[in-house]
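Quick notes on the structure that follows.
Missing here is one protein chain; the remaining ones are kept as they sit in the complex.
On to chain A.
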Amino acid sequence: MSLTQSLIDFCGTMGFTSMTWQEGVMICISFVLIYLAVKKGFEPLLLLPIAFGMLLANLPMAGLNAEPVYEIVVDPVTGQHVHQLVDAGGLLYWLYRGVKLGIYPPLIFLGVGAMTDFGPLIANPRSILLGAAAQLGIFTTFIGALLLNFIPGITFTIPEAASIGIIGGADGPTAIYLTAKLAPHLLGPIAVAAYSYMALVPLIQPPIMRALTTKEEREIVMEQLRPVSKLERIVFPIMVTTVVSLVLPSAASLVGMLMLGNLLREAATIQSGLNRLMKTASGELMNIIVIFLGTTVGATAKGEVFLSPKTLAIIALGLAAFSMGTAGGVLFGKIMCKMTGGKVNPLIGSAGVSAVPMAARVSQKVGQEANPSNFLLMHAMGPNVAGVIGSAVAAGVLLSMCNF
């Protein structure tokens, strides 16, 4: 074999020669996302692994997403047909099993539960309703996606529309959990849209909040929250798990793990030995899962699937989902304000779209613009954590009604 021939052969094994234009574009998009995560701080914890996964998946010939290959052979001894492993499959293929089988999102919820203080919600039970009202965004977007079917060229099936709607829950793990079960091929665009908009909550929400409320309403100072007893804190996760799982068994894995994490946190104040479990759930375990989840979700964004008009529609619908959720929460906040005779500041309603704790901070900030001595943060944390439960319940409904 001559030197030239072997050089040509080597060139044939390089990625450059077999790269498609879609893969090239996707690699550029992944660079932009990495820039946004690192330099601009757009939810870097998840967007960075997602962007890098996107890069890995679109490298030609690297085969990180390759499925394992089995061959059926006749066993020489028994004469039966048996499987023989020919190729073990790529790294990302195996890590992705945790998303596909719905394992990672509930484990993330375990950590979220261990980090969340449900005290403000227990202290003001009515604020849980704001967490329900803000789920309006999920369902209006669901309808919106189905309406787009009337435009020729775009078709969304019902499971696809449901997965797009869940972006309005502003809750990454829930969106990934539902999409992996209903429309796994859309996981890439939906995860990117969900996490990007979550990072943009401080830009999306304030104009809507100001437009829907009067200055007097924004100035309302709320009563201080009552202290919550240890007993209440411990009974709460057990109660929520039992009630939600009995009504909606399909939401049990998400809500159950969220509440297990929270129970570990609250019980650790009594049994200090539990601190170890609480720390692992909210620390190392969660970090490991975030790396796996982010990378593999990003890796589903293959060029030929991602670069389609559907992705643009999903990005547009995602924005609508966040806006409608915010509007739903604020409008319900106004109703509560009227019914309580002006004791509830409607601004806390917008925190009902999960996005903990960003959405609550936005309520605090907009409230303080109107009345500098007002502190809404803890009041907004109630609807905020209720939104997590609310979007998990909504995901359960969609999962049981749209799974064809």
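Basically, a contact is a pair of C-beta atoms (placed from the backbone, for glycine too) under 8 Å apart; a residue touches a chain by one contact, two chains touch by 3 or more; residues count from 1.
Simple rule for what comes next: contacts and distances are computed from a predicted model.
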Could you check which of "Peptide/nickel transport system permease protein", "Sodium pump decarboxylases, gamma subunit", "RNA polymerase sigma-70 factor (ECF subfamily)" or "Ferredoxin-NADP reductase" matches the UniProt name for the chain that's left out?
"Sodium pump decarboxylases, gamma subunit"
Please pick, from A:Val25, A:Ile158 or A:Ile315, the residue that touches the omitted chain in the full complex.
A:Ile158
Suppose we count only contacts with the excluded chain; which residues of chain A make the list?
121-122, 125-126, 128-129, 131-133, 135-136, 138-140, 142-143, 146-147, 149-150, 157-158, 161-162, 229, 231-232, 235-236, 239-240, 243-244, 247-248, 357, 360-361, 372-373, 375, 377, 386, 389-390, 393-394, 397-398, 401-402
